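These notes are about the structure you will find just below.
Note that this complex is displayed minus one protein chain, with the remaining chains in position.
By written order: A, B, C, D and E. Residues from 1 in each chain.
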Amino acid sequence: MKKIEAFIRHEAFDEIRDKLAAMGLPSMSISEVKGSGRQGGYTESYRGAKTTIFMRPKLKLEIALDDGDVERAVDVILEHAHTGEPGDGKIFIIPLDDAVRVRTGERGDVVLAPHSDDAPA
Amino acid sequence: MKKIEAFIRHEAFDEIRDKLAAMGLPSMSISEVKGSGRQGGYTESYRGAKTTIFMRPKLKLEIALDDGDVERAVDVILEHAHTGEPGDGKIFIIPLDDAVRVRTGERGDVVLAPHSDDAPA
Amino acid sequence: MKKIEAFIRHEAFDEIRDKLAAMGLPSMSISEVKGSGRQGGYTESYRGAKTTIFMRPKLKLEIALDDGDVERAVDVILEHAHTGEPGDGKIFIIPLDDAVRVRTGERGDVVLAPHSDDAPA
Amino acid sequence: MRQRSLRLGAAAAAVLLFGIPALAAAADGPSPTDVAVNSMWVVIAAILVLFMQAGFAMLEIGLSRMKNSGAVAGKIVINLAITFLMFWAIGFALGFGDGNDFVGSAGWFLGNADAAGDTNSLGLFDFGNALAAYNLPVEAVFFFQAVFCAVSLAIVFGTMLDRTKFIAYIIFGVVFTGLIYPIVAHWTWGGGWLFQQGFLDFAGSSIVHLQGALAAIAGTLLLGPRIGKFREGKPQPIPGHSIPLAILGVLILWVGWMGFNPGSFLGAVGYNFADVAINTNLAAAAGVIGATIGSLVMFKTLDVSQMGNGAIAGLVAITAPCAFVDPWAAVVIGFVVGILVPALVVLVDKIKIDDPIGCIPVHGVSGILGTLAVGLFATRDRLDALNLSGSEAGIFYGGGGHQLWVQVYGVAATIAFTFTASFIVFALIKYTVGLRVSEEDEMAGLDISEHGMYGYPEQFIEVPGAFPESARTDGSSLFAGSKTATSSQ
Amino acid sequence: MRQRSLRLGAAAAAVLLFGIPALAAAADGPSPTDVAVNSMWVVIAAILVLFMQAGFAMLEIGLSRMKNSGAVAGKIVINLAITFLMFWAIGFALGFGDGNDFVGSAGWFLGNADAAGDTNSLGLFDFGNALAAYNLPVEAVFFFQAVFCAVSLAIVFGTMLDRTKFIAYIIFGVVFTGLIYPIVAHWTWGGGWLFQQGFLDFAGSSIVHLQGALAAIAGTLLLGPRIGKFREGKPQPIPGHSIPLAILGVLILWVGWMGFNPGSFLGAVGYNFADVAINTNLAAAAGVIGATIGSLVMFKTLDVSQMGNGAIAGLVAITAPCAFVDPWAAVVIGFVVGILVPALVVLVDKIKIDDPIGCIPVHGVSGILGTLAVGLFATRDRLDALNLSGSEAGIFYGGGGHQLWVQVYGVAATIAFTFTASFIVFALIKYTVGLRVSEEDEMAGLDISEHGMYGYPEQFIEVPGAFPESARTDGSSLFAGSKTATSSQ
Partner (left out) sequence: MRQRSLRLGAAAAAVLLFGIPALAAAADGPSPTDVAVNSMWVVIAAILVLFMQAGFAMLEIGLSRMKNSGAVAGKIVINLAITFLMFWAIGFALGFGDGNDFVGSAGWFLGNADAAGDTNSLGLFDFGNALAAYNLPVEAVFFFQAVFCAVSLAIVFGTMLDRTKFIAYIIFGVVFTGLIYPIVAHWTWGGGWLFQQGFLDFAGSSIVHLQGALAAIAGTLLLGPRIGKFREGKPQPIPGHSIPLAILGVLILWVGWMGFNPGSFLGAVGYNFADVAINTNLAAAAGVIGATIGSLVMFKTLDVSQMGNGAIAGLVAITAPCAFVDPWAAVVIGFVVGILVPALVVLVDKIKIDDPIGCIPVHGVSGILGTLAVGLFATRDRLDALNLSGSEAGIFYGGGGHQLWVQVYGVAATIAFTFTASFIVFALIKYTVGLRVSEEDEMAGLDISEHGMYGYPEQFIEVPGAFPESARTDGSSLFAGSKTATSSQ
């Protein structure tokens, strides 16, 4: 069991979700973050005072999945989040000890098994 | 040392926190996320154009704790976040290498020890 | 490869980022969270009804880095986030299995190597 | 046409010229200039009162939850629309047309108004003509009275925020503006039985504000509090989502009241409407001070929403007496209702009524107190200047308790009728189409469950772009009962 | 000075006293009191119309994306400024000065106006003097006409939200307020050729609203839809970020219209402006009802932005006929355009035009239908009262089809001229300084890319404090083409 945490551009998300859902991996969470990396800052100017903002808005994508699905998911993200410009983001893979489905109390691999978009397990 | 990451319904949070605090586990963090899973999307309609939103608002709960407290905490979350309907969410358990308390610089298990609600360690 | 997750006061962030960037670790992400711990709640009052809010706004800082950089980064955070009052926050260190740079597709340690502020790898 | 003795309607502008001897012009009919001046003032006042809809919108939106803000906005717009149409069709005729002591029956659809600007072209009732009032086209009177009715309706739904079905707003709006409000208005401003008893309500503390509050209470009792308002019997704060918009609303209402009260002379020439404006401002100001002190004493905090409520409480309370009392009395009246507001807010919480915008203290209690205040503070001089020989001065001005008594039963009659009628209508709604949305819809927010889109769609997380349409989407009708967007499977 | 027969301009206020026989005063020149009354009404009406800028600002801001909200705000302010200056310099002279049948040529910079309050001190054209109209200082007329022009310009850019370069707003604004709008206004309100044909547009359904919409369409065609509006040919919702602000905008516009239409008599003494106010309100109300029903039928939801659009559609449509038709006709007109709005919104989507605020249905189609409605519903009585002997009653009042025909070619002429002229200007802009921001800037939002700062800088994540200035920051000029803040390296 692994968790993918990907920091990506907002624009990339729609296609990534569509593709993952089509692959049986519609389960995921997103949140808003701000990040810095190799992408430069930008200038904000207000009433004559200027400042450089290094932290740019990014989307954080979290997907818990079976070990066997990790590469597939990474490939999808790489494909759609890639522009080649700095700011494309990074993907991190984190080990998971366990997963629990709240609705059923099930634990372990079954919780992360691929499934179609809206079929309750 | 483990970290629990639970994606739950907003409504469940109050009781979960009360119960965890009563158990000596008041330390936690929450954030807003949007997620999809087995729960279906919903329709937004605006000026005649319709779209299905798959990503629904959820609350992400993060709790770092001692290995020994994990099951207790999972049980509390399961008890209060459970409705039996799709959308109840998932709990993930992640290994932690270390924990540091910024106020004191302490490290390791002591940082995650259960404590009463507002007693500085 | 590790990931640092630090829950800190907002005020501390600027200096932490400056220092980390100066050390070659400008890559990071932040997000808004609310948290409780040893810091007490505060009272909100509205139209005569009062309530205690235990969850206070905090900043969550996420930094993926090489194992060798972890202590340096922790030290920086400790230095600037520390006030000695409850509410200073905590730092968690999480093992990473892998890291991928979306722009280049590179994987592993190279992705997390220190770099100057805005030099594309 | 009914015969009436020399009772002179306060707000109905059947008023002798105010401190100006020459009535010759009036005898010959007003000059074109005077007609223009009178209708300009009344139309401008009506525009200011129309603007109050924006004030109510901002106040109610500001004090609602984010997820219901669009629903509140939509409600204001449709209710304003309903008011104009219903008042035009039947409300104005029932309220202001000639008829019997209880209800009018002339002027349906403004029929026979000739657009030529003759004064009182509808010949509504002799009330005006005999006294040189209504020296302006009937359309100006209609405009003014219609926006008053719209204010009363806007008040109704403030208490019912965040959980009421949209269709309930519509149905109740039709009945209230077409029937309930006009009937009560007729009693006083249409020359009906209360008016004949000497009941005084210059600009509507009871007729407009109390009525709105009564309907609100009736609706709320049938509706119940919002989910989460009471936990283990204790009231919980459910703060409105935008104090800035709420205070914008308060300021717009304050401005609008400059039409509401001073415009209620229904004319300009011969009236000292500036005096009424001053009384109105002083009461509002004293209301703010009162509520601020009250909030500090009771809550130990400077609650901004309470300050705003204080202003409105002062404005509501001075609405009935504004032309009959001296400035110092206006200050006293405003201060008293202002300082009561925080206590009343707590009391309303205590009796487990959920009143998000403070409608009951502000429009209900302050409306009653303001109406009664006429019986305490009205001065003989001012009544005489308005030729109100059928009414007595207040207790503090040697008039004895008579006027207070009249005010009391005027208020009582209004309460009895409006509460009962509203309760019946809301009950009918409740047991037919339903009054309250489902629990799921309430949790999800009315915006998404009834209007298909959030009021602030980009907050808090913008999910970028759009998603392909899905077969799973739920297109069931809003009017068919409880549609929910949150649990669509 | 041109000779003109006894054609009487509706909106131009060359109107006989309305239902009042005594013209003596007019013959001797108006009294100081009448001048004060007339100018007070027109100035107040102008202030209300000026206030509509706040309405457009809120409506357009509310229906734009959060990241572009500051740009919309800035656009409104600078366009208002441009209008006043251009209209003062040349617009008023071209539009309302004496001249030929197509354009005026007197009164540049309000020159020769003497500030002394003489009526028509510019001696613009005999239109007024001959008929006792313009009984007010020329400055009041100027103020009123200038804010009308500002409304027309505000409409233009609603459709072009979220993607247009700021410089394009400025350039087009200068040409539109200095040239395009005044010329068309002159045709009718300046006593030009359309006026002489008996064309009737009381307050500007075609002159103000349709013109704005035409320029908007021209601009939009050259601009293209927002990124993401159409996905695989299907229109996607790009919801505005704040329904509360949008509805505040609608309510302010509704209030402002109480100046727009009733003020278009350009005087008060002798006019039943309250009647016009009633027609206006009824049409707005019926528009709301129509759009609500339409939205429910077409979209199966109570779309709040559509309710607001319905109100404005009703207001736009009644603008031309408001003084010529009876209240029932106002209701019909408002309802028809209201119920059409949702269908038209879908249609506009179908033909792949991206119109975020519904400008085309609301100001375009409703403007046309309102103008044509004069040919259907105008009553002989009302035309006579206004002494409009050159115009015919509508079809439903036995006037035959003549007036409708005149209205049709008036609309056609307006469309032909304004669309062509606007298209040319926008095309020139497009191929010189550019009309649309770069894709990067559009994604980043106009606020940051053109104005250096977000409209809501604290949302959604507040990055606390400030960062040291960096050499990397991009200081290239906004006017030098596409500056982007998102990809500065």
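The rule is short, and it goes like this: a residue touches a chain if its C-beta (ideal position, glycine included) is under 8 Å from a C-beta of that chain, and two chains touch if they have at least 3 such contacts.
Remember, predicted model here, so these are calculated numbers, not experimental data.
Engineer: Pick from B:Ala6, B:Ile30 or B:Val74: which residue touches the chain that isn't shown?
Structural biologist: Only one listed residue reaches the unshown chain, and that is B:Ile30.
Engineer: With the full complex in mind, choose from D:Gly111, D:Gly228 or D:Gly401 the residue touching the hidden chain.
Structural biologist: The missing chain is touched by D:Gly228.
Engineer: Just name the one of C:Phe7, C:Tyr46 or C:Phe92 that touches the chain not displayed here.
Structural biologist: Selected residue, touching the omitted chain: C:Tyr46.
Engineer: Which residues does subunit D use to touch the chain missing from this display?
Structural biologist: Looking at subunit D, the ones touching the missing chain are residues 17-20, 22, 31, 33-34, 37, 40-41, 44, 48, 65-66, 228, 231, 234, 236-244, 246-248, 250-252, 254-255, 258-259, 262, 268-275, 277-278, 281-282, 284-289, 292, 296, 299-304, 307-308, 311, 326-328, 331, 381-382, 385, 459-460.
Engineer: List the residues of subunit A that touch the chain left out of this view.
Structural biologist: Touching the missing chain: residues 44-51.
Engineer: Given the full complex, what residues of subunit C touch the hidden partner chain?
Structural biologist: Looking at subunit C, the ones touching the missing chain are residues 11, 32-34, 39-46, 50-57, 85-87.
FYI, only the chains that are shown with their structure count from here on.
Engineer: Express in whole angstrom the distance between the two chain centres, defined as the mean CA positions of subunit A and subunit E.
Structural biologist: About 47 Å separates the centre of subunit A from that of subunit E.
Engineer: Could you grab the centroid distance between subunit A and subunit C? Build each centroid from C-alpha atoms only and quote it in angstrom.
Structural biologist: One centre to the other, that is 18 Å.
Engineer: Using the touch definition from the top, which residues of subunit A touch two or more other chains?
Structural biologist: Touching at least two other chains: 11, 17, 30-34, 39-41, 54-55, 85-87, 94-95, 118.
Engineer: Subunit D: which residues touch two or more other chains?
Structural biologist: 452-454, 457, 460-463, 465-469, 472, 475, 489
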